[in-house]
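Working notes for the structure below.
With one protein chain withheld, the remaining protein chains of the complex are depicted in position.
Right after this comes chain A.
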Amino acid sequence: MATTTTDSPRKSGKSRKSGRSGVPPVRRITSPDAASRGRGGQRFILLGLILAGVYSLFPVWWLIVAATKDRVGLYQSNGLWFSGMHLWDNLHQLFTYEDGVFLRWTANSFLYAGVGSLGSTLIALATGYGLARFDFPGRGVVFACVVGSFLIPIALLTLPLYLMFSEIGLVDTPWAMLIPCLINPFSVYLAKVYTEATIPFELLEAARIDGAGELRIFFSIVLRMMTTGGATVFLLAFVNTWNAFFLPLTVLRGQENWTLNLGLYNWSGKRAESGIDLTSLVLTGALLSIVPLAIIMTAMRRYWRTGVTMGALK
């Protein structure tokens, strides 16, 4: 730290031309923000951010390294560096273990997250549009339900849902996951905010005067103008469903319908339960389960960035 304090702001303070007595030195400002802290402060800030970056990344790095090791390497070599290249063996093991059940879980995760989010996005866009651009009786109640539902703990919904689903024979079927995913109040909230920002009343009036029906206006004008909002809503719902744990744990009992998360959870508990050590498979599987998320987030990063900040608005 000694080097960073030598050229502290005080140095630049000396170069001031004049100063009123009793007033702390005024610093010359070259550029409004960044440069004004002086080099020492800047270095300190960079150091802090780099440390935070290392903290953020080293677990991911460790996971990547661990997925390339065989069992001996995993237990005996330095965790932060490679030791032999066994990624392909691990993948082969992962996809053939118990007749390829991992592949099944991957397909399930895609099904629930993909179809569920597509459906919920469409429902949410229609609802958000209805709430934002029409003044109908009960509108306030619907919106109050949307916002109020943010505070409902998941256990309060999931347990009775399990009982209801088991009475109508839906437990242990993909529907038990898909139906709850279709109704996403947070998506509705986002869709309403996006509608308010992108769909002007005048445009709707003009379309009506031209004789377009309400359905046609929604499908050929509103949906088209809402692609950014829709993509953001879809992406957030996809990530949410992909990451879900409590709901699938409760409503999916047999392993053929499980999600990746549920399968990995089960495998990681095998050792305490029956002494079978699947650590190597769990780690390779964990790495693999991040890949689709990484791809979709990179491909849609523009939407994701706005989505993360929008998430805070609720």
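Here is the rule we go by: a contact is a pair of C-beta atoms (placed from the backbone, for glycine too) under 8 Å apart; a residue touches a chain by one contact, two chains touch by 3 or more; residues count from 1.
Just so it is clear, contacts and distances are computed from a predicted model.
Per its UniProt record, the hidden chain corresponds to "Transporter" from the list "Transporter", "dihydrouracil dehydrogenase (NAD(+))", "Flagellar assembly factor FliW" or "Cytochrome c oxidase subunit 1". When the omitted chain is restored, the residue from A:142, A:193 or A:212 that touches it is A:142. What chain A contributes to its contact with the hidden chain is residues 9, 23-27, 29, 32-34, 36-37, 41-42, 45-46, 48-49, 52-53, 55-57, 59-60, 62-63, 66, 74-75, 78-80, 123-124, 126-127, 129-131, 133-139, 142, 145, 149-157, 159-164, 179-180, 182-183, 185, 188, 208, 214, 218, 239, 242-243, 245-246, 250, 261, 264-265, 268-269, 271-272, 279, 282-283, 286, 289-290, 293-294, 297, 308-309, 311-312.
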